[in-house]
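Left out: one protein chain. Kept in place: all the others.
Up next is chain A:
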Amino acid sequence: MAELTLDAVTKVFQEGDGSEVVAVDDVNIDIGDGEFLVLVGPSGCGKSTTLRMIAGLETISSGEIRLGGSRLNEKQPAERDIAMVFQSYALYPHMTVRQNMSFGLEESTDLDDDTIRETVTDAATTMGIENLLDRKPGELSGGQQQRVALGRAIVRDPEVFLMDEPLSNLDAKLRAGMRTEIQRLQEDLDVTTVYVTHDQTEAMTMGDRIAVLDDGELMQVGSPLELYHRPANQFVAGFIGDPSMNFFDVSHEGGTLVGDGFEYPLSSDVASDLGETTDCVLGVRPEDVSLVESATDAHDFRTTVEVVEPMGNENNVYLSFGDEPSDEEPDQRFVATVGGLRRVERDSTVVARIPEDSVHLFDAATGDALHNRVLEEDVETQATIN
């Protein structure tokens, strides 16, 4: 069984001047057999370092990595039964595609030449590159090289696939196609996969589960929907979703949130979630903000349209509180996503409704989530069963 366990894994780099940098700080993740886990986070968050520790390309400062119950820490990369796809593909330029794909089998197994030949041809057929086998990497397009790199990994039939931002060198169209393909491939092969990306769209669409890292620390692990609807903290809430969740700095004064230019009354249920906390952050996703005809509710606000970004299927409308367009940069700007057919004029005054059901509240000091949005039942179950 290929369950991969990261147990309190920490990586400390020694700087030249003797100081220490903690790249990965006490990360605990259990990755089930055949699961597709996406490690996501901004640049420098330690996700690649984590992956490289699993691969054995970096030593583990403390903690333990186990594969199927056996400790990996001291094992050489060759002994770990893993295959890795690199961001730059790392195809050997002097070898043909066939030689590139055979290399791992020749080095790590005792298979005879005929078996290797057959296995490589099979894997190449799976990847649709059987007609490229005699070419050298330099003669291939980016997408073809990507396929070869994947083929080189699957041909070894490893316990674990590690992928380090494998799609970041492709153009947008190709990337979307390969995304689906990798996903399908992983499902067919049913091999435990750890996939590193900084792209939250890739994380959302591909992963069975997502682990969000920031500054070396694990922020949250969960299914895509769980992370989207039930973020553990403000970082996860802001990182997952595009456009990002809107955040307002507010203070809680007796059941009402007082922000810069607006007041937001809370029901007693929500207010009780806040407890004693006074400094908090109000979060709401752009698609939950709706533009209505007139202000009828305490959660409706008169706003001015600053910018409209038409996306075709939808418009991203940038709003600021108040009904007078001004030349000054507004203190508080937020985004609402509305249907693409709806016309919204710049500088016009609209009423934005921020429904209480959809707000998230975070502790301003720690960033921890104090209250998450109310979910309809089916979404709720989906978000929790995963």
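Just so we're on the same page, a contact is a pair of C-beta atoms (placed from the backbone, for glycine too) under 8 Å apart; a residue touches a chain by one contact, two chains touch by 3 or more; residues count from 1.
In this text, contacts and distances are computed from a predicted model.
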**Q.** Chain not present in the shown complex, as UniProt names it (candidates "ABC transporter permease subunit", "Ferredoxin--nitrite reductase", "Metal-sulfur cluster biosynthetic enzyme" or "Polymer-forming cytoskeletal protein")
**A.** "ABC transporter permease subunit"
Q.
For the chain left out of this view, which of A:14, A:88 or A:180 touches it?
A. A:88
Q) So which of A:21, A:78, A:298 or A:311 would be touching the chain we can't see? A) A:78
Q: For the chain that's not shown, point to the residue among A:63, A:104 or A:241 touching it.
A: A:104
(Q) For review purposes, identify every residue of chain A that touches the missing chain, sorted by number. (A) 55-57, 76-78, 82-84, 86-90, 92-95, 103-104, 107-108, 152, 156
